[in-house]
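One structure coming up, written as structure tokens, with questions to follow.
For subunit A:
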Amino acid sequence: MTEALVFFMAHANTWAATALLCVGLWVIMVRGNLFKKVIGLNIFQTGVFLFYISMGYVRGGTAPIVVDDPDAVYSNPLPHVLILTAIVVSVATTSLALALIVRIRESYGTTEEDDVIAADEP
Partner candidate 1 sequence: MMTALPASWLPLIAIAVPLLCVPLILFARRFPDVRETITLGGASLLIVIVALLAWTLTLGPVVPLEVSGPIANLPLTLSVEPLGMIFALVASFLWLVTTIYAVGYMRGHHEKNQTRFYVFFAIAIAATMGIAFAGDLMTLFIFYEVLTLSTFPLVTHAGTDEARRAGRLYLGILMGSSIGLFLVAIVVTYTVAGTLEFQHGGILAGKVEPALAGLLLALYVFGIGKVAVMPLHRWLPAAMVAPTPVSALLHAVAVVKAGAFSVLKIATFIFGFDLLGSLTATGLLQAVAAFTVIAASLVALTKDNLKARLAYSTISQLSYIVLAALIADPAAFLGGGLHIATHAFGKITLFFCAGAILVAAHKTDISQLDGMGRVMPFTFGAFLIGSLSLIGLPPFGGLWSKWLLIEGALDTQQWILVAVFATSTLLNIAYLLPIPFRAFFRPLPEGASSRLHEAPMACLVAIAITSAGCVVLFFAPDPLIDLLARALTRQGSP
Partner candidate 2 sequence: MNEHLIVRVVTKMLVPFVLLFAIYVQMHGDFGPGGGFQAGVIFATGFIVYGLVFGIERLIKALPLRILLFGISGGLLLYAGVGIASLFAGGTYLDYGVLDSHDPVHGQHLGILLVELGVGITVASVMTAIFITFAERWHR
């Protein structure tokens, strides 16, 4: 039992990220509202961000800024830098998605996917 618990706790970040990924994908697939899809997308991506950020954590490490103490242990800054890029990408994606929603709303008068599809049925 404890072994399972240790295994579970040792990978806590993975579980959390996986949960977010699943929730995000679920929202994207099941929700018909375009806004909710974008929110789902953001949750989904956030899961990945957290995964990356937690990956760079080193037990007992400080923020990766050089200090005078030679024994200092630093967290790995590279995943954070990487994910900063990914976050920026996600911001761009979100704003583009919202812009598209605005246009869809203007031409269809709705933001429900079903209504959009129905409007184009011949």
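Candidates were picked such that all candidates are chains of the complex that A comes from, given by their letters.
The rule is simple: a contact is a pair of C-beta atoms (placed from the backbone, for glycine too) under 8 Å apart; a residue touches a chain by one contact, two chains touch by 3 or more; residues count from 1.
Please read these numbers as outputs of a predicted model, since none were measured by experiment.
*Asks:* Once the contact definition is applied, which of 1 or 2 turns out to touch subunit A in the complex?
*Replies:* The touching one is 2.
*Asks:* Which positions of subunit A touch candidate 2 when the two form their complex?
*Replies:* 63, 65, 84, 88, 92, 95, 98-99, 102
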